[in-house]
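Have a look at the structure below, then the notes.
The complex appears here minus one protein chain, its other protein chains still in place.
What follows is chain A.
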């Protein structure tokens, strides 16, 4: 019979792999994990927390800019999209980054409906990723509390 630690480690492994396979995360998240060490044991959580704060701020900026009906400054929206693309790329948030590419094209072609759709999708997507990463970090905590080590997961 599996110990609790072994069960949790297997759950963690399977969940991590699913996040990559479903396209939520890419290799850059792996690079982020390489930077976590004994000196900064919460580095990944800290960086993704910064990223989600960034998402909230930038999505707010985009929403306000798109709210100026008839007088939308698409370059302002585009600038926020570029920022979001940069930070999502840095943390390996693959789906968010992909949406930013489409969003930027809508800004460049001044496609208002397209921009509104993209904004909605980006908002949904970053919140979804936030919930999933929280689940992942919770699993890590459970493993450690049960006396186990967080397994290395090869993607």
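The definition used in the following text is that contacts are C-beta pairs under 8 Å (C-beta built on N, C-alpha and C of every residue); 3 or more make two chains touch, one makes a residue touch a chain; residues count from 1.
As a working rule, contacts and distances are computed from a predicted model.
Peer 1: The hidden chain: which UniProt name fits, "glutathione transferase", "Response regulatory domain-containing protein", "TMM27 protein" or "Translin-associated protein X"?
Peer 2: The chain we cannot see is recorded in UniProt as "Response regulatory domain-containing protein".
Peer 1: Who touches the missing chain here, A:43, A:112 or A:137?
Peer 2: Looking across A:43, A:112 or A:137, the contact with the absent chain belongs to A:43.
Peer 1: Touching the left-out chain: which of A:59, A:77, A:91 or A:122?
Peer 2: A:91
Peer 1: So one chain is hidden, and I want to know which residue out of A:24, A:51, A:103 or A:126 touches that hidden chain in the complete assembly.
Peer 2: Touches the omitted chain: A:51.
Peer 1: Kindly note down the residues of chain A that lie in touch with the hidden chain.
Peer 2: Those residues of chain A that touch the unshown chain are 28, 31-32, 34-35, 37, 40, 43, 46-47, 50-51, 53-54, 82-83, 85-87, 89-92, 152.
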